[in-house]
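Some notes on the structure that comes next.
The other protein chains are all here in position, but one chain of the complex has been omitted.
Up next, chain A:
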Amino acid sequence: MSKQFQFKLVLLGESAVGKSSLVLRFVKDQFDDYRESTIGAAFLTQTVTLEDQTMVKFEIWDTAGQERYKSLAPMYYRNANCAVVVYDITQSASLEKARTWIRELQRQADPSIIIALCGNKTDLSARRQVTQEEAKKYAEEEGLMWGETSAKSGEGVSDIFTAIAKKLPLTAAPSSRAGGARGGAPGAARAGVDLNKQSGAQGGPNEACNC
């Protein structure tokens, strides 16, 4: 039987760098040239299977536009196991914004969070403003993962998510829980209560007694 782990992954970065496009490519292998700025972000999951058949399920959070007026709730990155901070390689200002988010994560998020800095839109490399060297050097200084992607062509997208999956601590017991509650220590026994169980409206067949 293969093991499955679940992790919470959050996306951060300036508007229009391609956060939602990256997720769309990763989860549905699609791209949309006229993608609208995100309001109404979906809550998506995608599973990566590693070479040893370990399955890593990402529970992916997009910002839902709350960051726009500096109003992102701390709940968003709290408990996140990994963060992908995206910049647009054709906009050097977007790397500055990425640095701000990384500082915020280092201050507020769990210290063990894995942060990947991601330069998107490599298909537009003719208009490149951010060199690979500059971004890579910064990532090394801060101990971040780094990679470049194109949500449009698909280049590098699965690589960056797979690299994150490999780096996550796959030491806990396999998780049996499916679906959407947010992850703490992945797979660790959750002493918490599950409100969806026993709620008269939808009681499933396997209502465990928590007494």
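One rule holds in what follows: a residue touches a chain if its C-beta (ideal position, glycine included) is under 8 Å from a C-beta of that chain, and two chains touch if they have at least 3 such contacts; residues count from 1.
We adopt the following convention: contacts and distances are computed from a predicted model.
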Item checked: Chain not present in the shown complex, as UniProt names it (candidates "Adenylyltransferase and sulfurtransferase MOCS3", "Rab GDP-dissociation inhibitor", "Trm112p-domain-containing protein" or "Sb:cb470") -> "Rab GDP-dissociation inhibitor"
Item checked: Hidden partner interface residues of chain A, rising order -> 27-28, 39-46, 64-66, 68-71, 73-76, 78-79, 107-108, 179-182, 184, 190-193, 195-196, 198-199, 201-202, 210-211
